[in-house]
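A single structure is presented below for examination.
Subset of chains shown; positions unchanged.
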Amino acid sequence: MFEKNESFLELGFAKLDCSRQRRTGLPEIVFAQTKEISQLKEIIISFKKNKVPLFLSRLSKEQYLRLKKHFKDLKYFSAARIGFLGKPYPKTGKTVSLVTAGTSDIPVAEEAGVFLEILGNKVERIFDAGVAGVHRILSFKNKIDRSKIIIVVAGMEGALASLVSGITKRPVIGVPTSIGYGASFNGLASLLGMLNSCSLGVCVVNIDNGLGAGYLAHTIINSDI
Amino acid sequence: MFEKNESFLELGFAKLDCSRQRRTGLPEIVFAQTKEISQLKEIIISFKKNKVPLFLSRLSKEQYLRLKKHFKDLKYFSAARIGFLGKPYPKTGKTVSLVTAGTSDIPVAEEAGVFLEILGNKVERIFDAGVAGVHRILSFKNKIDRSKIIIVVAGMEGALASLVSGITKRPVIGVPTSIGYGASFNGLASLLGMLNSCSLGVCVVNIDNGLGAGYLAHTIINSDI
């Protein structure tokens, strides 16, 4: 009933989940932000040895440049702070709409966008379309309807997720961001706004968790559903 | 320069602010909810003696029925839980749009609506027009633009205030309501949503404070501005 001991690589400070690809069909993603360079190097070496692809999320430019010296094939997507080691995935032919309320929400959105593109999906970007000028998002209704799922990234009051969900029959993944000040309380206002959406059909991931939204979207649209 | 000692009536448990009408141009409003019948009776008698109009807010049906026996001229507006003693105010010729996101927000909205009508204003009601079906509020854009100010009453994520503010040049007073459940935290989600509006031109009053919104709207549109 249980997985065997062989299903992870023991590095002492980390147990690399080599069975993830088999279990979930998706590559291992290592959260780089709080890891030291020596740890990241050891992780990368293990993955290369096992010939499985590796994503590094929240990888800073500084971390990347230091790793690049050792791993020439490490690709870096600076807008998304994503590092990637591996071969490009085949095209899936699926499209995701990626909508942001403001310009400042783009870095979070790109975590999803870059992830989805690496995995072979098409991403339709609609940036800076917040509810203060509702005609902007309404003009993209057809484009939205033609994608399989919509990711809405918004800080401040996060109202855009409800609104988009109300104009389409597609599922909406809301990503609250910490963009805002004062009573935004680092994204709490947007998070609560999306959770209380008066439109059914919206689900939410953690504040600033663009990657989680991208991962979930890929899972949903590429399962044999 | 300062008000004189005579400017309030001392009842012991209350100091009735008889100078409010003179100072602010608006009648005294007594918060009835936490007061006992005997206190309310004493207050009403004092006002009648001084021939100044009196509003009783958050007056329950039970309180009203008990007071009615003693004060035949006490009017009651049950949807708004407002009691009123005094003569009708002259028409101001001004119009306020009163918008709610849902049906459940109507009692809070009517606190504003009834107050504004008693003071002589016209109220344009647009109820149940939340962002889950944005075509509803958009179809009222012209009506909204023709009113002097808009009061938006919404629970859950409170997104309607931002949206309305974005489609009109009129000022918007947002009233968050405690309608919702779970992570609405009794109106906190809606309150934070309205405070973080990405559309400038929105201000906010306390959760469920329909009366405050009506009072403020009347002050704004009827000053010699």
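Here are a few things to note about the model shown:
Order of writing sets the chain letters: A and B. Residues in each chain are counted from 1.
Basically, contacts are C-beta pairs under 8 Å (C-beta built on N, C-alpha and C of every residue); 3 or more make two chains touch, one makes a residue touch a chain.
Bear in mind the structure is a predicted one, so any value in this text is a computation, not a measurement.
For this complex of identical protein chains, the structure file gives a whole-complex count of 8 copies, while the figure shows 2.
What we mean here is this: only the chains that are shown with their structure count from here on.
A separation of 44 Å divides the Cα centre of chain A from that of chain B. Residue ranges of chain A in contact with chain B, taken from their complex: 101-102, 130-134, 138, 156-159, 162-163, 165-167, 180, 182-185, 188-190, 192-200.
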